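Here the complex is missing one protein chain, while the rest keep their positions.
Chain lettering (A, B and C) follows the sequence in which the chains are written, and residue indices restart at 1 in each chain.
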Amino acid sequence: MTTPQQQPRAEWTPGYTSDEMMSIAAARALSDGTRCFVGIGLPSTAANVARRTHAPDLVLIYESGTLGSKPDVLPSSIGDGILAETADAVIGVPEVFNYWLQPGRIDVGFLGAAQLDRFGNINTTVIGDDYADPAVRLPGAGGAPEIAASCREVFVVVRQSRRSFVEQVDFVTSVGHGRGRGDRERLGLRGAGPTLVITDLGIFRPDPDTRELVLSQLHPGVDVEQVREATGWELTVADDLSTTDAPTAAELSTLRTLKEASS
Amino acid sequence: MTTPQQQPRAEWTPGYTSDEMMSIAAARALSDGTRCFVGIGLPSTAANVARRTHAPDLVLIYESGTLGSKPDVLPSSIGDGILAETADAVIGVPEVFNYWLQPGRIDVGFLGAAQLDRFGNINTTVIGDDYADPAVRLPGAGGAPEIAASCREVFVVVRQSRRSFVEQVDFVTSVGHGRGRGDRERLGLRGAGPTLVITDLGIFRPDPDTRELVLSQLHPGVDVEQVREATGWELTVADDLSTTDAPTAAELSTLRTLKEASS
Amino acid sequence: MFICRTCVRYANDVKVAQVAEIVSLADGVGRLVRDGDTVALEGFTHLIPHAAGREIIRQGRRDLTLVRMTPDIVYDQLIGAGCARKLVFSWGGNPGVGSLHRFRDAVQNGWPAPLEIEEHSHAGMANRYVAGASGLPFGVLRGYSGTDLPEHTDTIKQITCPFTGEQLAAVPALNPDVSIIHAQRADRRGNVQIWGLVGVQKEAVLAARRSLVTVEEVVDDLEPVPGQMMLPSWAVTYVAEAPHGAHPSYAQGYYDRDNDYYKEWDSIGRKRDSFEAWVRDTVFGGEVSGK
Partner (left out) sequence: MFICRTCVRYANDVKVAQVAEIVSLADGVGRLVRDGDTVALEGFTHLIPHAAGREIIRQGRRDLTLVRMTPDIVYDQLIGAGCARKLVFSWGGNPGVGSLHRFRDAVQNGWPAPLEIEEHSHAGMANRYVAGASGLPFGVLRGYSGTDLPEHTDTIKQITCPFTGEQLAAVPALNPDVSIIHAQRADRRGNVQIWGLVGVQKEAVLAARRSLVTVEEVVDDLEPVPGQMMLPSWAVTYVAEAPHGAHPSYAQGYYDRDNDYYKEWDSIGRKRDSFEAWVRDTVFGGEVSGK
């Protein structure tokens, strides 16, 4: 890759990193007023950029029990004090899941993934075929299975590689589109599942017929071949493949200021 | 009846009414530190007298969502502001029933009754044989069925007459001892049920073998014949029938002050 | 009232970015409450939405299934005025006073219309709202065992614990078409603040398809209050200002319970003609609600 390049953080130059492009593309996906269930890390960064750029009324919901948090720095956990202090309402953890997530009150579940497969299924449990003797033990489910089941739709943000983008996940922690169209309905999952996967290379959307993730957008300076190399299944490219707009100076400045303040 | 007599309220004379004797006998039944689920009316009056006499650490729990209320006047409903303002904790109504009553955390459920039968079953639903076309429609269950089921024991306070003390209630709103010993266990009810029934004439306790309510104590000036006349089943009298101590001046003064302040 | 459809995807009909709109009481009730609806007015002793109740009478709604744990004066009024077809409840009385005469007259004599009843305990009703707010079709409790209620109420069933085999009671979720509650305050964005006894109000609002919150006042900023319960704007359909809207019940921090009114209601509600005079003079007369 030539562009994006690694840039010293504090300079507001037109250069930017692929991680920055990913966070900004993810931020743009959140429209104003959306009620968004936010995981820590990339999703939280993107959601907070969105709230400080085009979506001031974005409603941030963290599983620690905050509805409508308005942090002025990036939280370093899903339960930082700033999230509670700036929230419209603070509630207990059982209430988050039972009264707010489960009935489908949340528009977007914003998740990360250790492994993601062709149909948007997510693994954050174990790498390897043997659950009892895993190659790598990952943190586990957390809130993700029910976020993926009950939010009206799910956005996944993940750095793309052959290791993370696989034909089939080793363990289904959170269901995306199962093995294809109709599986979510069959399983009684009421949200639409992953409608958008944002990586450091581009953006994927599920094919309306098969529910396979299809490359629909390339970030600037990335070509299809690079994406193919970083995809663990036979990549399908959308007919109307488009290119992501480069980050604006305002977006970059917002992202970098947030990152600075929290480091 | 000659004694108890009707007395003008503000005079602290040795005279007292049968209602006053009943409230004071009920108050005495609550030992200090007891966690008591309190219904409105007679139970609330008695519990508040107890807290201001021998049981300053009585824990009053009202179904409106107050744990440890310390009202300085008699509340006129189970949800007066004074109950919330003086409580150790204020919680929602579902939590009262699910987290505090249902697991058996409450020592004594203090209930009233429109009808009470030989085995301490309570009716507060309908008078008459036909539920669909009742002779009298009463308020209904409220919290009583689960209070009667889940408190470690139940005290009932009720004015006694052939109308209120019946062989068998027209409708079982809250289970006392069913039709006798073993019925509560069979029904999966975990508390001990009614262990004490306090009336304006005396005090009843369930027979350990049959669970029938047996007259175990007479209030001063009342004789067994009077009780028999006011009982709708063939009355059994305990071998060791005793007489209630007359109200002390302190008890009467506390009760009357509370009543005055709330009228 | 027994709504428990697997086809309902979500408990609420709300769309992305919808926040509560602030409207007049008449508009709020007018837009939300339709003939035949299942309507819950909640408020456990505290913050009973009386002004909204009178507005429903004024708008002449009919055939309502009224849901409320404690149908006290507010439902005695709606039942007497002929708005209700059915009552789902757990305790119907005039607290601290005695009976509800309009409720009794409807059940015992079918006046002004027959009233179907669906009768639960408080624990059952509370768990029905909790299930409704949780997007579950049913709730589980230790309840009703040995009582005569299940014989007359077909929304009480048994369920078996899949781990222990123990038998428990199951009750279906309540998901009213409209829930109405009264709160102390809302801000101009429609966020709602309640404190003191909070009863089952949050559950009633979250269980409902549409909701109206009447408030003592709309303010610029909601100062935090110990014991507060917050409902975010996007969980509510409409907010309407209705000062003194809980009278004769109370609004902690605003006014006390009017105990005399509860006693007075005993004589107003006792006779059909005195009740009808009350409807004519108070509900349809001058000074009413939400001014």
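Heads up, the rule we're going with is that a residue touches a chain if its C-beta (ideal position, glycine included) is under 8 Å from a C-beta of that chain, and two chains touch if they have at least 3 such contacts.
All of these numbers come straight from a predicted model, not from anything done at the bench.
Undergrad: Need the list of shown chains touched by the one chain that isn't shown.
TA: A, B, C
Undergrad: Of the listed residues B:I40, B:V59 or B:L116, which contacts the missing chain in the full complex?
TA: B:V59
Undergrad: Check each of B:E20, B:E63, B:D80 or B:D107 against the chain that is not shown and name the one that touches it.
TA: Of the listed residues, the one touching the omitted chain is B:D107.
Undergrad: Identify the residue among C:V97, C:V140, C:V219 or C:V283 that touches the chain left out of the display.
TA: C:V140
Undergrad: For chain B, which residues lie in contact with the unshown chain of the complex?
TA: Listed in rising order, the touching residues are 31-35, 57, 59, 67-68, 88-89, 98-99, 102-105, 107, 150, 152, 190.
Undergrad: Could you please point out the chain C residues that touch the chain left off the display?
TA: 2, 4-6, 135-138, 140-142, 155, 157-159, 161-166, 168, 170, 172, 224-228
Undergrad: List the chain A residues touching the unshown chain?
TA: Interface with the chain not displayed, on the chain A side: 40-41, 63-66, 76-81, 83-85, 90, 92-94, 96-98, 101-102, 125, 131, 133-134, 136-146, 149-150, 171-175, 178, 183-184, 187-190.
Throughout what follows, only the chains that are shown with their structure count from here on.
Undergrad: In whole angstrom, how far does the Cα centroid of chain A sit from the Cα centroid of chain B?
TA: So the centroids are 59 Å from each other.
Undergrad: In angstrom, rounded to a whole number, how far apart do the mean CA points of chain B and chain C lie?
TA: Their C-alpha centroids are separated by 29 Å.
Undergrad: Note the residues in chain C that touch 2 or more other chains, in rising order.
TA: 202-203
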